[in-house]
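Left out: one protein chain. Kept in place: all the others.
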Amino acid sequence: MIELDGVEKVYGDATALRGVDLTVQDGEFFTLVGPSGCGKTTTLRAIAGLESLDAGTIRFDGADVTGRPPEDRNVGVVFQEYALFPTMTVRENVAYGLQFDPPEGSVESRVDDLLELVDLAGLGDRSPSELSGGQRQRVALARALAPEPDVLLLDEPLSALDARLRDRLRLEIKRIQRELGLATVYVTHDQAEALAVSDRLAVVNDGRIEQVGDPEAVYENPGTRFVAEFLGENNCLDGRAGAGGETEGSRVRVGDATFAVSGEHDGDVTLCVRPESLYVNASQNRFVARVTDVEFLGEAYRVHFDWNGRRVLARLDHAPEGDVELGFDPAAATVLD
Amino acid sequence: MDRGLGATRRTALSRLGGAAERGYALADRIGAHGAFLATLAVLVVVFYYPVGTVLFTAFTESGRVSLAPLWATLTDPFYFGVLAGALADPAGAPAAVRGWIDAGFPAVRTGLFGWTAYLAVLGTGAAVLVGLPGAYVLARYEFPGRETVRSLTVVPFVLPAIMVAVGFTTMFGTSGALNDVLGLVGLHVNVAFSVPLVVAALTFYNAPLVTRFVVAAADTVDARAVETARTLGAPRWRAFRDVVAPQLLPSFLAAVLLVFVFDFMAFPIVLALGGLRLATVEVWIYSLAGDLRLGEAASLAVLETAITLALTYAYLRYERTEGAARAARIERVPLVGPPTAGRLLAAGYALVALVLYVGPLASMVLESLTRGGHLSAANYAFLLAQQLGTGGTQPTVAVRNSLLFAAGAVALAVPMGVSIAAITNRDGRLARVGGALLMAPLAVSGVVTGIGLLQALVFGVDLFGWHLAVTGPVAIVAAHAVGGYPFVVRNVAPLLARANRDLAAAARTLGAGPARAFRDVTLPFVAPGVVAGAAFAFAISVGEFNATIVLARDPGWYTMPVALERYLSNPSVGPYLGPAAAMGTVLLAVTAASFVVVERLGGRWEP
Partner (left out) sequence: MERRDYLRAAGATGALGLAGCLGGGGDTETTSTSGTTGTTSGDRTLTVATYQSYVDGEDSPGAWLKEEFEAANDGVTVEWTTPSGGSSSGINEYIQRAKQGAEIDADLYVGLNTGELVRIDEELDDPLFATVTDALSHAGDVKEALTVDPDGRALPYDTGYITPVMDATVLDDVPTTFDDLLDPAYEGDLLAENAQSSDTGEAFLLWSIHEKGPDGYLDYWRDLLDNGVRVLDTWQAAYNAYTKGEAPMVVSYSTAQVYAANNGEDLEKYHLGFLDEQGYANPETAAVFEASDAPDLAASFLDFMLSADAQNVVPQKNYQYPATTTGSLSGNFAKYAQEPADPVTFTYDELAGNVTGWIEDWARLVAQH
């Protein structure tokens, strides 16, 4: 188990991390997701012992490791550009950590096992410059796993790869992690990836954790506008809420339109409706918007609308033209105070 | 390079591993900071303290701290010309200027500093004129032996001044080799003891620096940027001017600044080839020291150092640290081929290089094979006689001592330089100021350093009732190392700045301590810089003269340059250059050979 308590890190004038608290359970695949520069990599490096803290503590299974150097923390790290040792072969890279933590059996057989695990058997004698991006990533993974770390840390390991390869390797990593049962912290800026692969995730913004939870929960119930707009796509509009009158829930006034939503809300609010929740020929919450752009995605259409000067995005199964009447279910909307 | 780990190898390794682990644990405890402190300790003892004691006398008068001596120097028109007058009497400056205008703009007296700066500007300009085409040829063309030529570009820089003076006088003198050749077509040049000759010698030393810096920068230019410019419609020369040249500019400026500093401080060459009439600040310091007017010498040295340190600081700003590690290199073109403008330039340049570089050295070799106007082995016979005789100066002893000291100097300079490079590898003004101060051996007067070494190390200091003096081989090696480590730093620092820090971090997370991670990961990356720096330090040690002659108390510890100087002034031979030229030939051969060897040996490390 990894526990971060009140962790703070300052670089010159800029504060990278402010009061970060989080807990990662054993065997859990935990993702830190957020835009570039939000502090997720810094958090990861702090866990690895590669950054010193200005405040707060880090504990592994209850033991305080805050002052411990990286070589004493027993973490495995996969870096963003893999950081393979260029003057060593694949075998030598993977075997490097075993010098400091010799395996029970022979080094050679352990290396073989790991290469097998990442599906690189037979490439042991190549040098890193001879490998493709995906292969290098897998070597980096094998190398990190060789000394049997307690914790696995991955810093945007897939960002340098093409989309298809990324999808495939994402599954591989997840599979290996499940097989080994390691507590894993995964850093990415790709929210789709975070949603797909995590057991739990934390959305990080400007050095602070905005929301923690399992992917479905956070996706369906974002706590802040930032989370709402960062995970997936969302149409967030400012409005004013008031009592619902005869119906349950409340009403939100956005511009000239009034929408029915569930829950009790009052005052200035933000109304968020996901594109997939908007449909044509709706029964409630209707409004008319003009089509501005249509993108064909293969399995659906992404249609851009202009609604009285506001941009609205909908996910539809056809490509409309001109003025279209859209609507959504009250329950599908999220209202943020 | 598969190192299969068999059983026997593993047990041997584990035994070694125990000792190595303790070594690394110790290194971890010492840490980068500890290594730096140890380096600093050596520097303080062998350089900063000795030099400091001498420079400090510039700030004392009658036993009290005072700026009067410095002010006296600043307001002495002999040193600063009209500037001195302006400083002494600022209020009178406008009137003086009006008087000057009225007089019809007569020549302005610039004093010794002005003259030195002027000479340095000439020398730098010439170095650029000669060095840039050389860089062009080396960067653009491929030809057999290109790498060796590149290695040898540093050789001129480290040859001892006395030897170069011998070479230049035998080449460019009235009855020298060049005039022999020109005489065939009825031409004659008379440049002995004149400014052109001094400038040529300064160029000999420093143009290769310009070449080396620019070639190194050219290696890091991304070919894709050039291709992009071409696809956007730029002709080749425009692509060069707009894309390549700006990337070469920082290194070029750095080289120019460094060359200026070296030219400003040049001393034995100016004296030998120009005489007293072309005296520069450094020559004057030498004269003052010879008169034991150390206070005045120190004053001059302080002002000189202020200028050169400022320039060194500026140099550090331009030192090249960026450069994409994975840039696609610009393709090189074979040198031999159909004539183009470029190839004609290369041919012309080869001619210049022949006259300027090969000429003096070859004529020195020729001189060594001449006696009384015709070919003769008499000079080498003299060397042999010296070798077999007793007392005297034996060539093999000189060679042995030189190589021993050089090996020791490298062994000391490399760790010193690497630790300094590691500590100053961060951004910020403090790192730059510190870096400049740590480059001080380059920027401080060699004469003052010699005096400092004499007064502090040889005479000794009394500390807590103990009398400490350091002389002999250890002191010589340390002094040579101090002369060489700045070059290790300047070769390693740019590479270190570019090193991927994630690599060391990865090793750390895999269990390696900081020292181990440095050795396994960072060091191989900066190895080319280390090797280049080591080669420099080696050659500088071989060519070093000033400190050696001060510290070698026991007459048996002479090196090749010292032997050369003795042969120059040996009355039993008479005042002939022959024996000295013969020793110079030996020195040249040893230096060039060891240079190539060191760089080749080091080349094995390159990935």
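As written, the chains take the letters A and B, and residue 1 is the first residue of each chain.
By our rule, contacts are C-beta pairs under 8 Å (C-beta built on N, C-alpha and C of every residue); 3 or more make two chains touch, one makes a residue touch a chain.
All values derive from a computational prediction rather than experimental measurement.
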item: Touch partners, limited to displayed chains, of the chain removed from view; value: B
item: Which residue of B:T471, B:N491, B:T522 or B:T559 touches the chain not shown here; value: B:T471
item: Sole residue of B:V158, B:L383, B:L577 or B:V598 that reaches the chain not shown, by the stated touch rule; value: B:L577
item: Residue among B:A103, B:L292 or B:L351 touching the omitted chain; value: B:L292
item: Option touching the unshown chain, where B:G173, B:P208, B:G417 or B:G533 are the choices; value: B:G173
item: Hidden partner interface residues of chain B, rising order; value: 78, 109, 111-112, 115, 169-170, 173-176, 192-193, 271-272, 275-277, 279, 283-284, 286-287, 289-292, 372, 386, 389-393, 404, 447, 450-451, 453-455, 459-460, 466-475, 546, 549-550, 553-557, 566, 568-572, 574-577
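One rule holds in what follows: only the chains that are shown with their structure count from here on.
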item: Rounded Å distance between chain A and chain B, as computed from the means of their C-alpha atoms; value: 54
item: Residue ranges of chain A touching chain B (in the complex, touch as defined); value: 45, 48-50, 69-71, 73, 75-77, 79-81, 83, 85-87, 89, 91-92, 95-97, 99-101, 106-108, 124-125, 143-144, 146-147
item: Residues on chain B engaged by chain A in the complex (per definition of touch); value: 1-5, 10, 17, 500, 502-503, 505-514, 520-521, 524-525, 607
